[in-house]
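And now, chain A:
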Amino acid sequence: MNVLEIRGLVKNFGKLAAIAGVNLNFQEGQFTSIIGPNGAGKTTLFNVVTGRLSPSSGTIHFNGKDITGLPPYQISRLKLNRIFQITNLFPELTVYENIKVSVLAKRRETSKIFTLSKNRSPADEETERILGIIGLMDKKDSLCGSLSHGDQRLVEVGVALSLDPILLLLDEPTGGMGPEETDRMVQFIRTLSEKQKVTILLVEHDMSVVFSVSERIVVMAQGAVIADGNPDEIRKNEKVREAYLGE
Partner candidate 1 sequence: MRYKYLWLIALIILLILTPLFLSSFLMVFLTEMLIMILFAISFNLLFGYTGLLSFGHAAFFSIGSYVTGLVLLHIYPSIPLAFVTGVVAAAIAAWIIGYFCVRLDEIYFAMLTLAFGMMVHTIIWKWDRLTGGADGLVDIPRPNLNLLLFEVDLSSINSYYYFTLVLVAIALFVLWIIVNSNFGLALRAVRENSERLQFVGINVRRYRLISFVISGFFCGLAGALFGPFLKSITPSIAFWTKSAEPVFMSLLGGTKIFLAPAVGSVIFMYLKEIISGYTELWMIYLGAILIGFVLFLPGGIIGFLNEKLRGRRLGRVGE
Partner candidate 2 sequence: MTFSTFFAFFLNGLTSAMTFFIIASGLTLIYGVLRILNLAHGSLFMLGAFFTFQLTHWFGNFWYALILAPFICAVAGILMERIFLRPVYGLPIPFQLLLTFGLMLLIADIVRIFWGVAFRTATEPKVLSGAMNIFGVSYPRYNIFVIVVGILVCIFIWILLTKTRFGKMIRAASSDREVANGLGINVPWLYTAVFGIGAYLAGLSGVLAAPLRSIMLEMDVHTIIEAFAIVVIGGLGSIPGALIGSLLLGQLNSFGTLYIPRFEMAFMYVFMAIILLIRPKGLLGEEVG
């Protein structure tokens, strides 16, 4: 069964067609990278799928349910989640609180207006578990905004983990990272995909990462899909080379 079905998707900004008719299906547990030159429409695609933008026309189905035009918070609750391109967290909450609020949101416990947050609850246990996975237990009481860039990316991963996604969109997660951090990030993504069967959609510019981990690569240019296949097929594809070289 297709986890995500995109049909006839078009997104116009005035006269500019940022997405000019895209049809894509993604299967459960699949690891797909989306690549393409700047302006190809990759981020716009993510924005439309996650509800940040509404499409000009076309439909999006998630596990059979029509999510076209739904607001972001409803789509997130269906467990279609995303990791952002730039660090986009809660700077004056502690690392612990950043993760905990996501855990609470997932568990639908954020409306508990008379439950003192400092009383221990299952949400706390889960928060600590995730902190352990991302390795930031020792920094849990630091304000998120004061952490290094790399550590903030880890918190971002932690937030994503806490949401228990079925489908996870990652928008350039290794952006600005050195080789060690990139490896660590790649490991996490791999673990999510292999151990927890999360369907992954990855936008990346680092080709070594893309070609080494992806099962499937979708290439976009100028708002349309120009190639779609496994890494070998894409490597040999003429149109892909044109798109990149002609840039």
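One rule holds in what follows: a residue touches a chain if its C-beta (ideal position, glycine included) is under 8 Å from a C-beta of that chain, and two chains touch if they have at least 3 such contacts; residues count from 1.
How were these candidates chosen? In short, all candidates are chains of the complex that A comes from, given by their letters.
Just so we're clear, the structure is a prediction, and the values are computed from it rather than from any experiment.
Novice: Once the contact definition is applied, which of 1 or 2 turns out to touch chain A in the complex?
Specialist: 1
Novice: Can you list the residues on chain A that touch candidate 1 in the complex?
Specialist: 50, 71-74, 76-77, 81-82, 84, 88-93, 97, 100-102, 104-106, 109-118, 123, 143, 145, 159, 163
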